[in-house]
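Note that one protein chain is taken out, while the other chains of the complex remain in position.
In this document, chain identifiers A and B correspond to the written order of the chains, with residue numbering beginning at 1 in each.
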Amino acid sequence: MNISSNAVKPGLKQWLTSDTPQSRWQAKCGRAWLGWLKFTENRLAMIGLSIVLALILVTIFAPLLAPYDPLAADLTNRIQSPSAEHWFGTDQLGRDILSRLIYGAQYTLMIVALVVITAAPVGLLVGTAAGFFGGWIDATLMRITDIFLAFPKLILALAFVSALGPGIENAVLAIALTAWPPYARIARAETITVRKSDYIEAARLQGVSNMGLILGHITPMCISSLVVRVTLDMAGMILIAAGLGFLGLGAQPPMPEWGAMVSEGRQFLLEQWWVSTVPGLAIFIVSLGFNLLGDGLRDVLDPRGGD
Amino acid sequence: MTAMIEITKLNAWFDDNHVLKDIDISIPANGSFGLVGESGSGKSTVLRTITGLVDDWEGNILVNNKELTKKRDKTFYRLAQMVFQDPFGSLHPRHTIDRILTEPVNIHKLGNSDARVVEALKQVGLDNSFRFRYPHQLSGGQRQRVAIARALILEPKILLLDEPTSALDVSIQAEVLNLLTRLRNDLGLTYIMVSHDLAVVAHMCDDIAIMNHGRIVERATAGQLADGKLENPYSQQLFKAAGGYDRAVIDSFVDWN
């Protein structure tokens, strides 16, 4: 699938590709447009984007898409194999798996979104501060980061959830606590590369404060690497969430979270494989989608490639 | 007449290296002073000490009759601004020209940012079509003009020019040097220009100091330089080297390391 730039109205296209923009907004849009064109050249990246978009749409339109109530148990219809009425069959309580799958998408999306919103800014701030100020600030912040990095993500998430109690909010918190350290490292590395540049020097000489330099000048240079890393991490986050769900530490029954669904179907795995496999496949596809998207973003945003 | 810039017995260190040794410089208002030397001579370090980039220094630096301490403040930034050597590195790659020029106006609360930006671009010979472009969409000469506009938008009295045309093509260099000459006359600016190119400095500056290994080894006016009246053997060597490839001259070179 290749979105041709001819699909855009000529007036709009001209506005986007004008080499004399009339406002900062136009300039930003123009740049985003060029980035978008480059992104669309990558077929796999577009597949990744489609998967992620599909996830978002399924979440939003779940009530319209799901044929059945995901929580409605029907014990007379337990573990039905896939059929015309139940495309993916039913689970051990007679609930339609397809509907549960559709309604379960929101948990995946919510976990990923919440983790990113909490972990990425924290990592960015810690990393840029450490890289910018250096000295003992750098040492302290990096040692704290090291402590979090030393633990394997899933184990640390398990530990937090065990301490805080099961539930989806705690799962989000646990994952976020383990997710931020790599972002701090990336941000710090970029900051150290950038902080001796002439343009930072020039900004300082114009009177820009340290905070202004970090937020307005250094952070934009870190964003590209960070976005790529975050997107690639999303797949991992989904898997950890699913893992927690699988262990009963994430979303609690009867919520149709995909990891929990895989876990519930374990006992029927050999004969009624679809109960576990279908949500498992969903997890796989969404993780793959985020990975492909992240790869595509890296090709477009790689700061080493210039703009 | 009191000098605009008065530097007395300036010494500076970088780690443990003594990079500036007893530098004395006096520049009158609307004057143009040139610092020439090879790499490692310390010429850029003098500028960096004035702007507050060098921590370890001793001596006296008087700018507009006010003595400089370790820190610089907003008053200083409205008095002296710098134009850097590398046009490709001195503009933030993710900021539009408009943002680059508006930021200082807002920080110093000068107001009227829109009018000031338009005026600044006009002063350096760029029209409004450049205003919302990104640096990578400009040529080297255009970027350097933006850098000059950025320096001027705060209405400073002093411009510190660190090899402003070294990275530019010769024909563009001529345009930028002419622009700098015009601005100095129109706005009554004081310049300190650092360069490795004797001819550029001789053309742009009234007084010149030749530096080697952190020390000023000779001073001359532009006129004296034109006549080739240099006494110090190092300066004489530098002067001869500016004359192009001449085997006899080269064979007479001494290694000053």
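In this section, a residue touches a chain if its C-beta (ideal position, glycine included) is under 8 Å from a C-beta of that chain, and two chains touch if they have at least 3 such contacts.
Criterion: contacts and distances are computed from a predicted model.
S.K.: Under which of the names "Regulator of SigK", "4Fe-4S dicluster domain-containing protein", "Thiosulfate oxidation carrier complex protein SoxZ" or "Peptide/nickel transport system ATP-binding protein" is the non-displayed chain listed in UniProt?
M.R.: Its record in UniProt gives the absent chain the protein name "Peptide/nickel transport system ATP-binding protein".
S.K.: Which displayed chains does the hidden chain touch?
M.R.: Result for the missing chain's touching partners among shown chains: B.
S.K.: Which residue, B:His108, B:His203 or B:Arg219, contacts the hidden chain when the whole complex is considered?
M.R.: B:His203
S.K.: Consider the whole complex, including the chain that is not shown, and state which of B:Glu38, B:Asp56 or B:Glu119 touches that chain.
M.R.: B:Glu38
S.K.: What does the interface between chain B and the hidden chain look like in terms of residue numbers?
M.R.: On the chain B side, contact with the omitted chain comes from 38-39, 140, 169-175, 177-178, 181-182, 196-200, 202-204, 222-223, 225-227, 237-238, 241-247, 249-251, 253.
Here, only the chains that are shown with their structure count from here on.
S.K.: Just how far, in Å, is the C-alpha centre of chain B from the one of chain A?
M.R.: Here the centre of chain B sits 48 Å away from the centre of chain A.
S.K.: Tell me, which parts of chain B touch chain A in their complex?
M.R.: That would be residues 51, 53, 74, 77, 81-82, 84-86, 89-96, 98-99, 103-104, 107-108, 129-130, 132-134, 136-137, 147, 150, 154 of chain B.
S.K.: Note which residues of chain A are touching chain B in the complex, please.
M.R.: So the residues of chain A touching chain B come out as 19-24, 26-27, 31, 197-199, 201-203, 205-208, 212, 216-217, 220-221, 306-307.
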